[in-house]
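Heads up, one of the protein chains got dropped from this complex, but the rest are sitting where they should.
And now, subunit A:
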Amino acid sequence: MSLIVNGEAVALPSDPRVSLLDHLREALHLTGTKKGCNQGACGACTVLVDGERILSCLALAVQYESRSVTTIEGLAGEDGLHPLQQAFIEHDGFQCGYCTPGQICSAIGMAAEAGRGVPSHVSVDLGAPVALTREEVQERMSGNLCRCGAHNGIVDAIRATVAAEWAA
């Protein structure tokens, strides 16, 4: 019984009550993923599972056996920060930083969704290729709240990097 976290196989908890979020933080000591509301309302706990963004607070860890989880700790390479991490610094994409790991993981998942043509609530044409306007990025990132109000910088950082290919 194991799952893969940032490329390494790790044991699953024996108690099925343990959320993926608590398992990451308390058992694996990967405290980059944050606990905000713990009820699916804020997005601070967002991680990538097999490349898709999910909320780790609403995920029971046992459900994710053999799946590949990427957290904020798994994004930087040997030669430095992930481009989106660097862009958050350059575009003032945070103040306190608490929502930042979730914002960054969410944006990476969002870009993959846009790349395969998933429409959003604000898409005018459901069948058209995605154009990541500011409005589109705002809607697609609406599951990640920032209490400091750094949303404009967050959208700038995303559009300058992971969304650049689909930006309009």
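Convention: a residue touches a chain if its C-beta (ideal position, glycine included) is under 8 Å from a C-beta of that chain, and two chains touch if they have at least 3 such contacts; residues count from 1.
Everything that follows uses one rule, which is that contacts and distances are computed from a predicted model.
Name of the non-displayed chain as stated in its UniProt record, restricted to "Ferredoxin", "Xanthine dehydrogenase family protein subunit M", "Amino acid/amide ABC transporter membrane protein 2 (HAAT family)" or "SpoVAD": "Xanthine dehydrogenase family protein subunit M".
Across A:Ile4, A:Ala27 or A:Val62, the residue that sits in touch with the chain not pictured is A:Val62. Shown as candidates are A:Arg25, A:Arg53 or A:His91; the residue that touches the absent chain is A:Arg53. Seen from subunit A, the chain kept out of the figure touches residues 15-17, 19, 38-40, 43, 46, 52-55, 58-60, 62-63, 106, 109-110, 113, 116-121, 123, 125-127, 138-140, 142-144.
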